[in-house]
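Heads up, one of the protein chains got dropped from this complex, but the rest are sitting where they should.
Letters are used for the chains, namely A, B and C, taken in the order the chains are written, and counting of residues starts over at 1 for each.
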Amino acid sequence: MTTATTPPTAAPATRRRLPGSASMVPVVAPLVLLLLVAALGPLLAPYSPIDVVAAPDQPPSTQHWFGTDIYGLDVFSRVIAATRNDLVVGLVAALLATVIGVGVGLFTGTNESRGGVPGSVARGVTRGLDLFDALPQIVVGLVLLAFFGRNLLTLSVVCGLLMVPTQARVVRTEVLRVRREAYLESARLSGESERGLLLRHMLPNSTWPALENASYIFGVAVTVAAGLGFLGVGLPPPTPEWGAMIADGATAASAGRWWSSLFPCLALAVTVIAFSNLAHQYLRRR
Amino acid sequence: MVRRLAKPMAVAVAAALLVSACAESANTADASTDEETSVTILQADIGMGLIKEAGANNTEFLGATQATLVRKPYVESGQDGVFEQDPFTYEGYLAESYEVSDDGLVYTFHLSDAVSAAGNELTADDVLWSFELKFGADTSTAPGAMSPVITDPATQFTKIDDKTVSITIASPGLGTTLLSMLADALAFVYDSTEMQANVSADDPYAIAWAQENPNYGFGPYEITDWEVGSYARFEARDNWILGTPEVDVVNVQVVPDAGSRASTIRAGDADIVEGLSPTDAADLASVDTLIVPTVSSPNTSQVLSLVTNKAPFDNLLVRQAMSRAIPFEDIISNVYQDRAVRTGSGIVFTNTPGYDAAGLPEYEYDPETARALLAEAGYPDGLSFTLTVSAADAESQATAVQIQTAARPAGFDVQIETVPGADFHTGRYAKIWQALLSVQAPWALTPIYTLNLLTGVDSQNNMSDWEDPEFYEALAASAEVIDQSSAEAGAAWNVAETRLLEEVPFIQIAQVQPGIAISERIAGYAWRTDNTVDYAHLSINE
Amino acid sequence: MITAKAAAKQYRGRDNTVVHALNPLDLVIEPGDRVGIIGESGSGKSTLVRLLLGLETPSAGSILYQDGEVSQLSGDRLRQFRRDVQLVGQDTTSSFDPLRSLRDAVRRPALEILGLTVAEADAAVDEVLASLAVDPELSSRRPSQVSGGQRQRFAIARALIVSPRILICDESVSALDVSVQGAVLNEFKDFAERSGAGIVFVSHGVPATAFLSDRLVVMHGGDVVEQGDVSQVVNRPKHPYTARLMGAYRKLSADESSAA
Partner (left out) sequence: MIARLWRSQRWWIQRVALLPVHLFLFAIAVFFLVRLIPGDPVLIIAGSDDLTADQYERIEVLLGLSGSLWHQLMVFLGRVVTLDLGRSLIDGQDVQEQIAWRLPATIEIALIAMVIAIAVTLLLCIFAMLHPHNPVARFAAFYARSAGAIPDFVLGVAGILVFYTVLGWAAAPTGRYDAGLRPAPRTTGFPFLDALLSSDTVLLSSMLAHLWLPVLVLVVGSAPTIMKVLQRSIEHAVDDEATLFRIASGVPRHVVIVSVLRRASPTMVTMCGQLFGFLLGGAVIIEQLFAIPGMGQYAVQAVGRADFLALQAFLLTVAACVLVVFLIVDLVNMTLDPRRRPGVMVEGNA
């Protein structure tokens, strides 16, 4: 027996398969479609997404493929037009949460066990994040959005801020793991500076789970936005945004008029799962 | 050892079984065994404050436990089994009768033998104490709300004897408004004996006490069990002054989500649901087993206020243009599913005795005229403004969307802004926005009250910040007419209303039908101007 | 070159008890020395190695490099120390950053310690790999994409690229196949003979250590129980623990020779 690099394993074999051209199609196709829709949005929509074009609550028909919503707006056109807005909300939130989360996680993870000022600051920050995380997101979102006002940007920023503790925690855990890795000592013996260690080894090795998590944050941002809309602090109508559309249509859905909620909900689910698949395929270390 | 243990254990188990078998169960498996009739009502979360003077309160709960000196009588409506309040006449309630002096300034009330839930008989002192409380308690809003009819109870109220009270007003034209106020929730008469026994240094009017001890009134029901924000159980009193209510028990459950409320009554799991959206109400109207009341002139209305203290609505021409840019018919059919009516542009209720609509300006959707007016006002390319609505108010949001679409061809680029309920409340009083949509539902429907409601000098309700001397002069003149149901009064109101409609500080869009659905099991629902359900008027269809 | 003076290390263990990982110890290592350190797991070998490399600070005593405390070195003096003293560790799976190529790892000391340019460093990498008979093609791979033996050669290359004057090998062959072990040991020996560098060979296995060392240090429970010439320690152990350790070894080699 030679010293094999891959130990025998009971884990699913699919996980280890490198992304080949065949397995790429189901992962990449929905994303390409999404980006196309986001880019070409206005060209694809048969109606203006913000104008009343018919009687409200019309079921899907040849004229209105996805029906009309409670305002009498065309659901299909709105689902299309919302793609761009939601990509912005999700991406901005994911980006913000990840960038801040990585920074904070690296800082706390590397300094926590030190003495002196950086150590106590790091421990304080960790506790603070725990506390922030202890609050129900939706309530903090309610408060923050009530304060900042409601538009796409504030919504994205608030959703991003809500997820900072999650990302910071993920990164911190990884940093604590990576800190024990022998390659850091090897790097130190190779003469690398502390900054080099941080940037060249700690950062890439401890952030990949956060990157994978970013796809989850994308989804959470939009669903939190929807939840806020449901509680009455979403984006003002008739801004095309999936979360707000789902929330606006929720009452109609409980009366059996499912279409104005279902289609944006499907769009959201497909998007989140597409991003999640992408992250799963490309960002897992192994 | 085992044997010795076994005996006590067996005893213990038997004892436990016995105890649990004997334990009193609050709920019986078969509700029909006891004869009581009960009704289940689902309410939106409208707060459960149990005294008006503590601020936010539940008017429906207070209406069930409290009583007023006079009340507005119920008459049959056009719809089978549905009653409605006649908002312009007043009959005795706690007062057996009342009379008016010849100069129309002094109203004298003869009190009945009503007994409170606490068991004390009604006296003139109860009336005096109640109004002392309303004007003395820190959190009471009566002083603002009752002005100018009642400004100082100490001088205006006189105890003639134990069973007689008189109220003096400043001008005879205020008389109908006085009666109207005395019939509404602001004027509940409390059991002063009970409340005075519970005052403390911190709580000189027993307000905090009343929040937790609801049965200090003369109303038809008492609350026997309740949990704030969740449920309340009302039991009928057999010594209510107007007899024993037909329904023995009313269970009110708070269900915050409108969709959940609609689903529940559709499935037959509730008797009455309140606070339905127009869509749900229209939807439920088609269910055979449900009654969705439609009344002749509902008092809930959607109002677009144009704030006149800043551009662009400081310009009369722009306001006039806006009055031509609103799709009244689309709003009624799309937002309200035709569960709203529009009786002209005026705001005085057209069924008011003596009402005269002659020559009132009429607002109609007319984009060309709107564009022309805008051009004349100096906006040939149209203009953009922000329309603020409360995020808690779905109908106003839907109305805003309809206006946005329809106003575009009229030259208005409407930006909709939603703010949280609490913020909306604050902002509209601060008059900081350009335009806003709100829902109004005045309790008193007298012309003087409705004309003054949104236009008062320095009033928080004057959301348009529109103060017009010519209008106030006309309004004051109408208050001087002693007979408030005469043609003379009608002509006087017409002058004021014409001025108001020409100036367009706000646009009343439509009068909205009540959002209530009732199971066919229940009879006797009566629409009231305070839009609450009168439990005492309900009965069960056998 | 490196001098340990009464160096000791304690840790706070579970429930705040004190664990004496290494009791006060004196040791001098000069270029050209071949020191073998023997002991089982938990005997304090690894602690000693980490102290010698300046990765940890002794709780008592000192470790000196050219009269400077190694854990306090910085700047040029630290670079000089890293140039002079290098390590080939035990755990080849985790001593390489999984996200970086092997070339990157081997090149790093040349860049950071020797201050070479990237091109010069690459040439140095090729040279050192050639001297170890490693296929240079492999260097573009990730650590997980080569075998353990290959990876250990890269670890050696990373240490040798700066031509250290003392090479510390901490259980460097224990994880390898027996066939590979011999080759790697020979490479250490070649290097020492070629460059005149010193070798500190840390292991729990007596044969490999005896093969590579002139001097043996036997550790047990944080204490140095015995040190001296290889032949003296192997053949005339003074301490009972050493005797037990060497007894097994002598018996083994005797069996081998008789069988041969």
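By definition in this document, contacts are C-beta pairs under 8 Å (C-beta built on N, C-alpha and C of every residue); 3 or more make two chains touch, one makes a residue touch a chain.
Just so it is clear, the structure is predicted and the values come from calculations on it, not from any experiment.
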Of B:133, B:206 or B:392, the one touching the omitted chain in the full complex: B:392
Among B:79, B:168, B:196 or B:211, residue touching the chain not depicted: B:211
Residue of B:133, B:255, B:340 or B:512 touching the missing chain in the full complex: B:255
Missing-partner contacts on chain B, residue numbers: 20-21, 23, 25-29, 31, 38, 40, 42, 45, 47-49, 54-56, 138-139, 141-145, 147, 207-208, 211, 225, 227-231, 233, 249, 251-257, 259-261, 263-264, 266-267, 269-270, 392, 419-423, 425-427, 429, 456, 459-461
Residues belonging to chain A that touch the chain removed from view: 7-15, 127, 130-131, 133-140, 142-144, 146-147, 180, 216-220, 222-223, 226-227, 230-232, 243, 246-247, 250, 253-254, 256, 258, 261, 265, 268-269, 272-273, 276-277, 280
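As a working rule, only the chains that are shown with their structure count from here on.
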Whole-Å gap between the CA centroids of chain A and chain C: 47
Where chain B and chain C are represented by their mean Cα positions, the distance between them in whole Å: 87
Residues of chain C that touch chain A when the two form their complex: 53, 55, 78-79, 82, 86-87, 89, 91, 94-100, 105, 108-109, 112-113, 144-149, 155, 158, 175-177, 180
Partner chain B, residues of chain A touching it in the complex: 50-52, 55-57, 70-73, 146, 149-150, 232-238, 250-255
Residues on chain A engaged by chain C in the complex (per definition of touch): 2-6, 181-183, 185-193, 196, 200-201, 204-205, 285
